[in-house]
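The other protein chains are all here in position, but one chain of the complex has been omitted.
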């Protein structure tokens, strides 16, 4: 703690309490271990990209897989450069451009409808609870989100997005949904269990789609730190600039970590450290 | 078979027999399953990058890890663009620039010495057999390797390589070493066993270094098809343009596949298909 | 004639009559030579970029010169790549990004106001005539202009544009203003006369600003064909995808050419050929 910096590009995020830290393990066979401020709220941010992608796949939207190569970009998450080289096709669903394309394709005739559907999807994974949009963060995202609008218009030029304004509005709302470390470990549990929620026995995704979502976490989930993280932690994960990291240990458990101070690549410093130690101690790395 | 194309950028590679196919599984507890032309020779090509990297780590050369970010590049394996943006630092040891940096740092005062040391390293992993350089392929690499020379000089400009001519000569030789599918599955076995050769009990790499080499296969091992391959196969692997793929299933086995016809991204078509089927049937994917 | 292609990216432009050709010379001392369809209407398109830039400079907007390097980009006119590398600053006012920044800064509280002011500026250069927006072309630009919207939002992210929607709307309108070859040669005449309209004696620009506008035509006026054009024609010029080219021979004359079929770089084939011949015959090249 204390060695990173709060995200500042969205002003609201700079108001987080840097002393907060939480770690929650939830196994597919029902065990839960919590430590720290497991109910400290934070906004979903980029971790939401995994769940809108899963939601889209679960509602028949897998045609999107034909329109992205599903490869790491090698660039920053908000980069527009490859869109120009690659005719508007985003590399994968976990960079901004790809996530905005996902949001564009969610069911619903306006951003609010789309988000309502997404919240319903998450509610089924979270004991009936409905996530809420943090209106201040949403207003902050909306006011500062011009680079995302540029991405959306660029993809629209190539016919890959239907409604750029609605797509980014949906994206800003999904990023502003509030949850906490305990809930994050819970809603991701199906990812560690081949697509079936082990607590409700509800099949969320087919095994193939689940593997797609998890494999993409391993190759594209931690911005331009994904390679080092694979070496150090070795568990498919997705981070967000508000400070959470969701790690999925296939067949075993989810681990959600939270601490709002970020390292130079935009990932939670304390979260990464905790996951590094835990991975080593519990031999969690999928790479041996 | 029949749906890909032989590599043509090195003329000698275009002479391979496209009807050859082999698949060898070798488990860490001593089982071997072979099918097809398991002793059909091919040159090491890019699969060698994993082993020179391991050899360098095994001889105290891990300072190299401070000089590469160990991230996927998002670009073609021979691209020079990022070197300009990133002050000569290659992204990882499995693209050409990174592999040439590795070759530059191998012990030895000339290319032949360096390769002799490397062959000794491999001999210990392969029942005493010494791999030989295919002189025709080597001559072909040497004659056509100007893009690699450009990479070497560029890194030399930034002081990251000592001797560009020796580095690329070493690199051409290592790529031209001849082995076969059976041997490939054998020499990679330590990678599936936390760095210890299970048949000789010889520790090749520390657990940390072994995890580094394997994790990098997962994020950077299949050129710009690494993301799709993670989805379809889900096993850390390294491919080469001569047609081999080495797959490492941590804790369980290696699988070596061979077929010289390549798909549009430079990976063996039949090899990838075989590994996809096998991964599904045997539930090998590390991503669930 | 007949060896190029009509612009197709804006559907309305594809309806032009490819058999039309016009060439008008207008000297600063009052001579006019017209040939061909000198009153065939076409829309202003990129040639408007020179005049909005001049208009902005004439109304005290030269602070914009501190926010662009005024260098050739080396890229296509609609490229967004350098904006990412260069913190949103467009290279020059004659590529799309720069022209949109210019439009953003024109006086007026909405796009229509801004265009009214611009039309007034042009009226003073054109014997009192008011150019009209071609509503079909405007609708076509508006409907297909998403790449330009992307540029505008990207610059807005860096605080370099105030109102992206208004800026691109203004830009689409200015591109859709209708004029003809005779009028084009007339309105550009001040550029050939150190910033003073020789027919009305009205000073349009200071000598310094005029030299800025003309020099930028020489280095940035013909998309990525500017170098070859400098060699072949050697006269500062600006082209547009509707088929016009305005050439400025300092101290002597303007030459306006028109033919809607474009070469591979987006410049009028017949227009360039006519200017090449004329430049050689009349020794117009400023490069000797």
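By written order: A, B and C. Residues from 1 in each chain.
Throughout what follows, contacts are C-beta pairs under 8 Å (C-beta built on N, C-alpha and C of every residue); 3 or more make two chains touch, one makes a residue touch a chain.
Computed from a predicted model, the values in this text were never measured in an experiment.
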Chains in view touching the one left out: B, C
Selected residue (touches chain absent from view) among C:20, C:82 or C:153: C:82
Residue among C:67, C:178, C:206 or C:285 that touches the chain left out of view: C:285
Touch residues of chain B, complete complex, unshown partner: 79-81, 83-84, 144, 146-147, 149-154, 156-157, 164
Missing-chain contacts mapped onto chain C: 69-75, 82, 91-92, 191-194, 207, 210-212, 214-216, 218-220, 224-228, 230-231, 234, 236, 248, 250-251, 285-288
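Note that only the chains that are shown with their structure count from here on.
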Touch-based graph of the chains, sorted into line, ring, star, complete or other: line
Mean-CA-position distance for chain C and chain A (Å): 45
Centre-to-centre distance between chain C and chain B (centres being mean Cα positions), rounded to whole Å: 54
Shared interface positions of chain B, touching two or more other chains: none
